[in-house]
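With one protein chain held back, the other chains of the complex are shown just where they sit.
For chain A:
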């Protein structure tokens, strides 16, 4: 497995660094109610050919982060700071022409709900082929053949017939396959999948994730997989980024984060995940409370209103000072508890649940 460098130093020299590097990103929306700090000082890297899983409850800024990578926020209402490097190209503040050339071509995205995300007015074939024509300058015929080839690649039976069908004539799983075909038609280097299986039923979910894994193995695509399900991450990703209130709570390899989770929020996510070892009707323990409002996030650690351990930290650090992720590389988390404290809590926790 590729090791991940998590350097948080601003990208001064862009030598052979990570494939995608997000540095101190913040995304703020001005709304009628005030400024929404959807992403607030987020850094992470993705190495070429690996899969990064981004996990967090809904509203934690996962989609906003990735829409920022594609430059899809409405500039009239959005303020973006920080840096997003795709190899040696800075995407924050890039011209719309640059971004349009990138989108669907080098960086592609698939969305949660394939029914609403596909145009109801155009055939699947047309929606796939128009990307190919736009970026590769292919003829109508070439693009159509390519669309059929792509439908076949993502496992749609009778692709030559299906290519002329409309999205409403497809089942949910088939639609998401078509979405994937559309995203991959130009052989992108980076695929961002924003909760690609949330709208699908369980058996189809597994098929879609398998498909993504296969395609990655064959074509070496780098993938960012957004999900609120750690189970999905466990099966699919190499590295994990746990997001809370627009910031990184924890990051590391899947093995590290799942077997030795360090952040109390990650513990909460893990305990709300159905375990194979627990009895079937053991109730899930979700993280208590609700995510904070990003209009006026809590001072200090944004997680403190929901955290059971802030009194262990001593002083009032949790309530006054925002924790940064540490260490800078490898498995890190943004919490003031010492590693020893975390281990103690975890072993107690495990005993409780055993």
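Just so we're on the same page, a contact is a pair of C-beta atoms (placed from the backbone, for glycine too) under 8 Å apart; a residue touches a chain by one contact, two chains touch by 3 or more; residues count from 1.
Definition applied: contacts and distances are computed from a predicted model.
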item	value
Undepicted complex member, UniProt protein name, chosen from "Heterodisulfide reductase subunit B", "Glycolate oxidase", "ABC transporter permease" or "Fe-S cluster assembly protein SufD"	"ABC transporter permease"
Touch with the omitted chain, as defined above, among A:20, A:70, A:307 or A:325	A:70
From A:55, A:118 or A:269, residue that would touch the chain that is not displayed	A:118
Touch criterion as defined above, residue of A:48, A:101 or A:346 at the omitted chain	A:101
Footprint left on chain A by the chain that the document does not show	70, 72, 96, 100-105, 108-109, 111, 113, 116-121, 130-131, 134-135, 166, 168, 179, 182
